[in-house]
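Note that this complex is displayed minus one protein chain, with the remaining chains in position.
Chain nomenclature is as follows: A and B, assigned in order of appearance, with residue numbering initiated at 1 for each chain independently.
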Amino acid sequence: MKFELSDSKMFKDCFLTVGTIIDEIIIEADNDGLRCKALDKSHITFVSLEMDYDFFDSYECTVPEKLILDSNELIKVLKRCGSGDRLICESDVSNFILRYDGDSTRSFTLRLIDTDYESPVPPSISHPVSLDLPVDTLKDFLDDISLFDENVHFMVDADYLVAMCSGDTGDAICKYIHGVSVDDVYESRFSINKLKEMLQAKSLSKDCTLSLGDDLPLVLRLESSMGDCRLEFLLAPRLSEE
Amino acid sequence: MKFELSDSKMFKDCFLTVGTIIDEIIIEADNDGLRCKALDKSHITFVSLEMDYDFFDSYECTVPEKLILDSNELIKVLKRCGSGDRLICESDVSNFILRYDGDSTRSFTLRLIDTDYESPVPPSISHPVSLDLPVDTLKDFLDDISLFDENVHFMVDADYLVAMCSGDTGDAICKYIHGVSVDDVYESRFSINKLKEMLQAKSLSKDCTLSLGDDLPLVLRLESSMGDCRLEFLLAPRLSEE
Partner (left out) sequence: MKFELSDSKMFKDCFLTVGTIIDEIIIEADNDGLRCKALDKSHITFVSLEMDYDFFDSYECTVPEKLILDSNELIKVLKRCGSGDRLICESDVSNFILRYDGDSTRSFTLRLIDTDYESPVPPSISHPVSLDLPVDTLKDFLDDISLFDENVHFMVDADYLVAMCSGDTGDAICKYIHGVSVDDVYESRFSINKLKEMLQAKSLSKDCTLSLGDDLPLVLRLESSMGDCRLEFLLAPRLSEE
């Protein structure tokens, strides 16, 4: 496998986000592109990252490969990639090599982890509501709610997506006009910290798609404007009894 | 009581400053506007904040009210108000409600504290010297002096406002030409930390007015350009024996 990117921003952001959620990154590569699917250690967040071959300036993978990398090692090396650097990645039998080409050439060789994981299969859920909103609005809502609670209570009705909480010292209610057709009222609760972890991949898209139901897992989806890079999260709800 | 502000910057800065000095904020509202007068726990700083009804875009208060709020709760909610948000505040019998209107609507409800405080009355002092200087200059002086001492020694003579100190490892002397008529030399000493707390309300005005005397409490006054928002501090001096 070998691929190149002249603008590494999205690639970097996606893997930094995935790497903060899961400890070991499993990259599956074939002719179509890269896929990275994983469940976090606490089994609360399912992550799915897909980069099609045409997301890259050049991409080559004749034989399907599975690479397993330590997230912390990959993160610290990716952070060294400057905004003007060309990124060239390559794998050999026991290493993943990242090269940054700018005024100078800098190469990093990371050892592959030699375990065999099965990529997890996410549950298939059909959500009654799916709506788009700006990533920054969702971020604001989470920061607002976190003043009084560590969980956010989402409610969707005919007009609004509502994020709310009621704490000892105060309440917060945030409303966004969603503009889609919703026939009922749906409510569910989630960990704010888990949601914040997902919103780091901000260079991918200004908007995100949120799918919700009654006490159902939430799906948060970010997609590049060309559709060739997709990052999706499935997050288990907090039950009302908690 | 209900009021609105399209630009919340000054309102935010004033209450953030007052809130870091005192633990519980007492807002007295009537037809003329808001007043907030308080003495800090150590009885060293007296704070007075006045916002006239015409400081607000709209203001309504038919019956005089007294609201008591926890400073930390108010501060964390005020910090969530974005620069482009319209601020709408309202009180009911047991809550103070802050609403931020932007692309979305975000409401925060804070519980009122149910105690009855008497607003303190500040001592009436007539100062021999009153002079204007840029807030940034005063800030620089305090940062300079804090290299060698935790108190600042102010001296005013015919030409200069002088801030100085003499420490074990060095001395610092800062001079500003005050441009007012001063007939004698006046000296007094103050806690630098207490003075720095007051200078956070920087959006209110570029300049401040400083009133000084011989071992007298200092008065520091910040005022909006329209004169409809006034923030005043009275600070007890450190005596030379200390």
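Points to keep in mind about this one:
The rule we apply is simple: a residue touches a chain if its C-beta (ideal position, glycine included) is under 8 Å from a C-beta of that chain, and two chains touch if they have at least 3 such contacts.
Fair warning: this is a prediction, and the values are worked out from it, not measured in the lab.
Touch with the chain that is not drawn comes from one residue among A:D7, A:E24, A:D52 or A:E73, which is A:E73.
In the complete complex, the residue from B:D54, B:D132 or B:D171 that touches the missing chain is B:D171. Mapped onto chain B, the interface with the missing chain covers residues 134, 137, 140-141, 143-144, 147, 169-176. Panel shows chain A; residues 70, 73, 76-77, 80, 82, 103-111 of it touch the chain omitted from the view.
In this section, only the chains that are shown with their structure count from here on.
Chain centres here are Cα averages; for chain A and chain B they lie 44 Å apart.
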